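Shown below is the structure under consideration.
Removed: one protein chain of the complex. Kept in place: all other protein chains.
Think of it as A, B and C in the order they're written, each chain with its own count starting at 1.
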Amino acid sequence: MSRARLRDLAITIGHLPPGPFNAITDVPGIWVGQTTLIYDEPRVARTGLTIILPRQGEIWNDNAFAGFYAFNGTGEMTGIHWLIESGLLCYPIAITNTHQVGLVRDTLIAYGLEHNYAEGSALPVVAETYDGWLNDLDAYHLTREHIYQTIAAAGPGPVAEGNVGGGTGMICHDFKGGIGTASRLVACPSGCYTLGVLVQANHGDRALLRINGVPVGQEIDETHTPLPWPESPLGGSIIVVIATDAPLLPIQCKRLAQRATVGLARVGSVGHNSSGDLFLAFTTGNHFPRKVNVPVEMQMLPHHHLNSFFEAVAEAVEEAILNALTAAETMTGVKGRTAYALPLVELQQVMARYRRAG
Amino acid sequence: MSRARLRDLAITIGHLPPGPFNAITDVPGIWVGQTTLIYDEPRVARTGLTIILPRQGEIWNDNAFAGFYAFNGTGEMTGIHWLIESGLLCYPIAITNTHQVGLVRDTLIAYGLEHNYAEGSALPVVAETYDGWLNDLDAYHLTREHIYQTIAAAGPGPVAEGNVGGGTGMICHDFKGGIGTASRLVACPSGCYTLGVLVQANHGDRALLRINGVPVGQEIDETHTPLPWPESPLGGSIIVVIATDAPLLPIQCKRLAQRATVGLARVGSVGHNSSGDLFLAFTTGNHFPRKVNVPVEMQMLPHHHLNSFFEAVAEAVEEAILNALTAAETMTGVKGRTAYALPLVELQQVMARYRRAG
Amino acid sequence: MSRARLRDLAITIGHLPPGPFNAITDVPGIWVGQTTLIYDEPRVARTGLTIILPRQGEIWNDNAFAGFYAFNGTGEMTGIHWLIESGLLCYPIAITNTHQVGLVRDTLIAYGLEHNYAEGSALPVVAETYDGWLNDLDAYHLTREHIYQTIAAAGPGPVAEGNVGGGTGMICHDFKGGIGTASRLVACPSGCYTLGVLVQANHGDRALLRINGVPVGQEIDETHTPLPWPESPLGGSIIVVIATDAPLLPIQCKRLAQRATVGLARVGSVGHNSSGDLFLAFTTGNHFPRKVNVPVEMQMLPHHHLNSFFEAVAEAVEEAILNALTAAETMTGVKGRTAYALPLVELQQVMARYRRAG
Partner (left out) sequence: MSRARLRDLAITIGHLPPGPFNAITDVPGIWVGQTTLIYDEPRVARTGLTIILPRQGEIWNDNAFAGFYAFNGTGEMTGIHWLIESGLLCYPIAITNTHQVGLVRDTLIAYGLEHNYAEGSALPVVAETYDGWLNDLDAYHLTREHIYQTIAAAGPGPVAEGNVGGGTGMICHDFKGGIGTASRLVACPSGCYTLGVLVQANHGDRALLRINGVPVGQEIDETHTPLPWPESPLGGSIIVVIATDAPLLPIQCKRLAQRATVGLARVGSVGHNSSGDLFLAFTTGNHFPRKVNVPVEMQMLPHHHLNSFFEAVAEAVEEAILNALTAAETMTGVKGRTAYALPLVELQQVMARYRRAG
């Protein structure tokens, strides 16, 4: 389902080097699993589930530090009251469609209990964006089995982008959107770390789309590629997950989460009213064992070392959104509606015209 | 399932007068519906669902202003990112057990769509506390039908307390807890208003329990009434919902929500680490129609008029928790475990001894 | 200026033991300095300055972790944007009157530069409550020299209470208020720690005053002791500083700060609209050297160990406020106005009547 990644088109975002996969899985121990549901009978499915499993699945027993920021809160991400209170990520992170967040949440609790995790504080992190323009949401395609299967499928290495997982039916800047990922290597006086991002991109207006500063959305307008909706759009949201292995405190993770706004802004978002722009950042660089009963040893990077991480977040978020756009293919869904892919040849022509080609 | 209300015992909290029902339903248009599941076969059920329906059910089309405060975030209340962003309550408020929040949430979206409400921004408010000590949580007793049935059953008037609805299997200050409610009439220079509170009380230690300042938890200790758990408690949380008809802004609703802490503190809570102490305040005193496309007329009470409301919140939260305790009956649940009711005769004796009798 | 401490009256708050001084200075390395200005010529002064100097004054070079909570924001505490952003306390904490916060703030920057501290990020923490009912505020009694002198005077050991330092002209629950302090020893599975509190108490209504649950404010009303103001009160605020030596993260310090609300509520506060109820908690249990350029080693207590600290905060805040009340003496100030001290004999009689005597 993937056409290209942004760098395949010789478009480079920022100055920091990406990791080997240019994906969130470049952060050691971060696994991703995805289930994609695309079929037309008995009812049209264009939906799915993406799960990020930190610590090779051991996140339930060995919690990570995390922080959260809502740039615009028109969306759901469960489990956040506890994450804010404790600074801990104790669960996998799941992203799906709007109408089945509850199913995924309840099922993750059941999964945890069956695996002897986390009795008595059952607060999974499940987020959503709205795919009801292409997907027949009322068919509730996802089942409990899909959740188990997605966890089982999780692993390291390259991450599929575009029309996959939770991003299957998503639309971004009025082109076909979906899942995107990117990473950056960060050198600071304390050492070298990796920072990775995964987005489920379902937000934005075409007129505002910018790629590396070039007003692509104005150049490739509806005279070139039809807009997805003659009627007004109903939803629009982006979930951003930021992972790193640097030894940060929860308060520093929150600072990273806030910087996702910079990446969004560079691509042309202003955080529209109906857009659930929810950002979660976590780090595996410190360990917090679930059953510990003594003080835990931690490390904390000096705050001024975060400057490179802030740039890495901005670059990786920008590139992850663009990877979702370049990877996603044109999709026709429920009621015969079509969301068109960002046309890559025209994109390269526009970039060249603005002296931003490779 | 209700033994007594605090005032039946001639114990009065504070100086403001309660409304006619001394319940959240004293606020005009606030309906409450509850479904209580108590049975032993095929598996032990001690659980249920409580739904607060503002505006006689029309909350979906005519939103209210609202604010939120997490005194301690070890719990779930969905839909809060949007509530904080917008200051709007657009949904009924549902309270249930920990493991079925997702089911209730997804079902409320379905219900809304079937009734032609709220397409495209589906962010119901569903909260939980943990009843797994008395209830066989893994049996997932609640079904979609229970949610429809609870909405259908909602109405004005007296509200059942104790072992009912979402509070059925709850434990509070180590006595049997559950649902409690109370209200206050508030006179301020702007006029007279009503403020009502409903709690699902599942929190607290016995040693810290105070009633009207009297250390009841130390006087009625485990030598009089057995503690529920020899093993250590697993959960503990309280959900507080505050309703009023005063013309407040969202920012003022948040101020009310923060004051729930005062009521909790007077009864002996310190916000224990595992306690999800989540407070939501809303007002029907301003109207925000869902489909409006012009500026909406509002009113705002001067901030200094809120002082009486702050006292009303403190009093009504305190009394609602105590009503849960005096109403709830001793309950035996899964694995033969028993949570004992607060003994009312001893309570009155203790209060008299401390010169706090009626 | 001190009449008695609460424990001298055989009134004990809570069950945790206090430290040797029952003061914030029981936390190792916490120094307190105070300057008290009481004179009538040329203009009436009833004001002063209290400075808390963590790490024996070395806080500028060896920062501490900290968190903040505004129960009610009608007050000033400078430097908090940075404290929230970084989780760091980098300055002494100064508390004074409303009109001279700026002078103290600017002077602390100058002091820091002269001592070669903290160039380029000059964000001192200075808080205030309003003493204009007894003090001729427009005379601006405090000078730069007073600030230097207060720092120089800071030291360990007992802390003067009542009409001293920043608390000199303050009024609390309509009795004479001021500075109060208390401490608790906290044993948790991780070890033993100390938690200390200092308050500048200038808030509250008499009718709501409770001591150990007894409605003292109703028993000792204006028929016994005149209220300070026939005209309506102008201000009212309380600054709470919580210190500990436990190895906490910033996010955990914030949790402590939130619990100060419990102590206030027990004494009868509801967070009135005009009351600046600002709480700051910090810990010396972790070290963050100002000029560090490598990851810093930290420790973090498991969150569930905080339960004892939450109780300690509630108890110590309650007792610190009451110490301010029992220590403060009747004071006559500008325009011949008098704020009366809480009468100690009557207090003991009331407590006995409610079976709360020692």
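Everything that follows uses one rule, which is that a residue touches a chain if its C-beta (ideal position, glycine included) is under 8 Å from a C-beta of that chain, and two chains touch if they have at least 3 such contacts.
Everything numeric in this text was worked out from a predicted model, so none of it was measured.
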Shown chains touched by the chain that is not drawn here: A, B, C
Touching the absent chain when the full complex is considered, from C:Pro247, C:Gly263 or C:Gly276: C:Gly276
Touch with the omitted chain, as defined above, among A:Ile80, A:Leu108 or A:Leu306: A:Leu306
Contacting the left-out chain in the complete assembly, out of C:Trp31, C:Trp82, C:Phe310 or C:Tyr354: C:Trp82
Residue of C:Asn72, C:Thr244, C:Thr283 or C:Asn307 in touch with the missing chain, whole complex considered: C:Asn72
For chain C, residues in touch with the removed chain: 70, 72-86, 98-107, 109-110, 113, 119-123, 126, 130, 132, 138, 140, 234-235, 274, 276, 278
Chain B, residues in touch with the chain not shown (by the definition above): 85-88, 189-191, 247, 249-251, 255, 288, 292-303
Interface residues of chain A (partner: the chain not displayed): 15, 71-72, 207-208, 210, 212-215, 255, 258-259, 261-262, 264-266, 269-274, 303-304, 306-307, 310-311, 313-314, 353-356
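Definition applied: only the chains that are shown with their structure count from here on.
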Rounded Å distance, chain A centre to chain B centre (Cα mean): 35
Chain A and chain C, separation of their C-alpha mean positions in angstrom: 45
Multi-chain contact sites of chain C, meaning residues that touch two or more partners: 255, 303
